[in-house]
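A single protein chain has been omitted from the complex, and every remaining protein chain is retained in its original position.
Here the chain labels run A and B in written order, and each chain numbers its own residues starting at 1.
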Amino acid sequence: MAAFVYRPTASPQEAANWSPRQVLETDLRTIGGRAYPRVTGMMREKSWLFFEILLPFLATSAFVFVYRALEAPPEYIGFVVLGGAMTAFWLNVIWMMASQLYWEKSQGNLELYFAAPMSITMVLFGMALGGIVMSSTRAVVVLIVATTVFGVTFSVEQWGLLIAVFVLTLAALYGFGMVLASLFLMWGREAFHMTQLFTEPVYFVSGLNFPVARLGFVGALAIGTIPLAVGLDAMRQLAFAGVEFPVGTPPPEVEVLILVAMTVVFLAIARWTLAVLERMARREGRLSVRWQ
Amino acid sequence: MPAFHVSVPDAILPFLPTPTIPGPAMSTSAEPPAIEARGLERVYNVKPAPVTALAGIDLDVAPGEFFGILGPNGAGKTTLIKILTTLLLPTAGTARIFGFDVAHDVKKIRRIMNMVAGGEQSGYGILTAREQLWMFSQFYGLPRKDGWRRVDELIEAVGLTEQALQRVSTLSTGQRQKMNFARGLLNDPWIFFLDEPTLGLDVAAARSVRELIVAWKAAVPGRTVTLTTHYMAEADELCDRIAIVDHGRILAIGTPAELKHRVQRESIFRIELDRLHGGTATLDRIPGVVSAAPAAAEGGPVDRQTVAVNLVLETDAILGSVVAALSARGSNILALRKSEPSLEDVFVELVGRGFDDTDDDGQNDDRSPPARRDDDADGPAAAGDRADAETEAEYA
Partner (left out) sequence: MTARGAAAELADELGSPEWGGFEPGRVRGNGFADTWRSFVTAARLGWAMEANWTDPVLFFIYSVAKPVSSALILVVMLDIITGGNRPEYKGFVVVGTALWSFVVAGIAGLAWSVLDDRERYRMLKYVYVSPSDFLVVLLGRGVARVLVGGAGALITIAVGIVFLGVTFDPLAVDWPSLAVALLAGLGAIVAVAILLAAIILQTRQDSWSYPEALAGALFLVSGAVFPLTVLPGPLQAVGLLTPMTWWIEGVRDALFPGGLSAVGGEGSLWLALTGSARPDQLTTLVALLATGTLVTLAATAVFRASEGRAKDRGLLDQTTGS
């Protein structure tokens, strides 16, 4: 039956040895393939429009009103709005990437992924790409609506640098997410609880609602380790160019370099940890044991 | 009821010994085996005590073979498959797939193999069957349009055309397994691992899956299939050779006929006649007849005059002499049936208990960690019951 035959090769050895081009093409197709269910799922079940867009906007508004209650300078409203927009990407990293391999194992998909020839890193990329659609929508809504409703005024002098910071922040964030994905695969059922640790505690040390310089040493540590902290601080400095910021954080140009380094380091660590942890999971038989 | 008149040649034709299909020749050094395992061991470190799932497996499977791994639950079948499909590392020993090491040449093996397990619940419920398969086609590197085309071809081949646009979460068990089977064929694997593929399926669905397997094997004769199952009939029907495993060890390997021959070297027939002058003693004297004894009636119309005889012959060929002798004495054959041992009989012979029975210590040992799939409670128990019923009727 013709359907059963596809691109016959002369021997299994020929079929097993892929060229670098074949590997690259498969990796790219994997990204698209894995993004597909995420995007399709969003189109088919639209409750996220309410829960992932409207409600988070209201949550961000709450912090705006805190500053209003305290009669804070208007730029602080802008800080909160920008922080609220970036929260969308952070939550995408935590919920839809870092813990995703753990969910995949629970559903029985993980062993199918590992039995297939593509790189699991590309699967994570695909998940991230699919989730970015939702995150971007949320970020844009928060930014535009909150800016309009609360009268936030941005003053950007270096658009190119701002866009570069944003892109690098995302790259570093998702690299960090991949590292977390491999750790969560190792930690098993604790991963679900670990995602809780990566919300408010990270919001605090990243200065989501206030300039991170206010945290002193803790803030400096966050700048050096958490992509959200350094990216947000750089974006604030660039988006509110005329505002006087608390002293203590590097200028945006330096923070760009930090983000580049983070991206490279996190992606390298992610590749390594995913490989090591796959081997560990294969050794301990964890790839298919659910609820572990 | 009219007598069952059967000419001598017709009577014995079905029971003439068929040539034993020898196992495929072991590969030459130029062509590596599809599977080569040496001293394979696997221990799970679980509480309260480590579990030895594989206790030293040596195995050679030639390219193009349909190889079965038969054993009860907890025998180590799934653990063996997981090692061979690179999902699990062995604790000791080595295994190679077409010469590629399962521990080190992981990517290469994944490019040429695929696997389908029974009772699989994986997949994304929000996608349609077609989309689910296309997603996996991308994982195997098929170009986007090629992927859709191949998915449509395979959907048609496995008989899922009507369900192609249904969400995965709405498919029945049998339909989902067909989808899984299509997924397994996306990359045209050189070696196809089937881990209890008919588990949990009804008779029709199971038959359908088996037919698909056979059809695929016929379409691509050079490809190798490794099937694990605890359904004896399935292994008997499909496999060129079978390894019987229990407690992490291979107890015996051979073709189904070879394995059964271990248990029963003679040929046993039940023959029903309208009369038998001189009784069974007249048959005892025929050379090659080991024994001839009266058998219990199996029901039928009360007024039917039948004489049933259990014949034990040295070989199938002796049957001709027996039939000739009966004809000479004026007996008419009403029914003739050969009694063959089942693979469970082979297992009992090897281990001393059936698939469902407990060990001497009263434990029904399950040697593997909690598995993802539930047992099909009907399958082994019902099969065991049927085997018992047949045995009782035959030898009463």
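Here is the rule we go by: a contact is a pair of C-beta atoms (placed from the backbone, for glycine too) under 8 Å apart; a residue touches a chain by one contact, two chains touch by 3 or more.
Please read these numbers as outputs of a predicted model, since none were measured by experiment.
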Contacting the left-out chain: of B:124, B:139, B:231 or B:269, that is B:124
Consider the whole complex, including the chain that is not shown, and state which of A:96, A:118, A:152 or A:239 touches that chain. A:96
Of the candidates A:55, A:144 or A:163, the residue in contact with the absent chain is A:55
Please identify, in ascending order, the residues of chain A that touch the omitted chain? 37-38, 40-42, 45, 47-48, 51-52, 54-56, 58-59, 61-63, 65-72, 76, 91, 95-96, 103-104, 106-107, 109, 130, 189-190, 193-194, 196-197, 199-201, 203-204, 208-211, 214-215, 290-291
Please give every residue of chain B in contact with the chain that is not shown. 121, 123-127, 169-170, 356-358, 381-382, 384-385, 388
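Definition applied: only the chains that are shown with their structure count from here on.
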If we count contacts the way the header does, which residues on chain A are in touch with chain B in the complex? 1-8, 12-13, 15-18, 22, 25-26, 29-30, 32-34, 36-37, 40-41, 44-45, 107-109, 111-118, 123, 279, 282-285, 287-290
Interfacial residue positions of chain B with respect to chain A in the complex: 44-45, 63, 82, 85-89, 98-100, 105, 107-115, 120-124, 126-127, 131, 134-144, 147, 150, 153-154, 156-157, 183, 185-188, 190-191, 215-216, 219-220, 369-370, 372
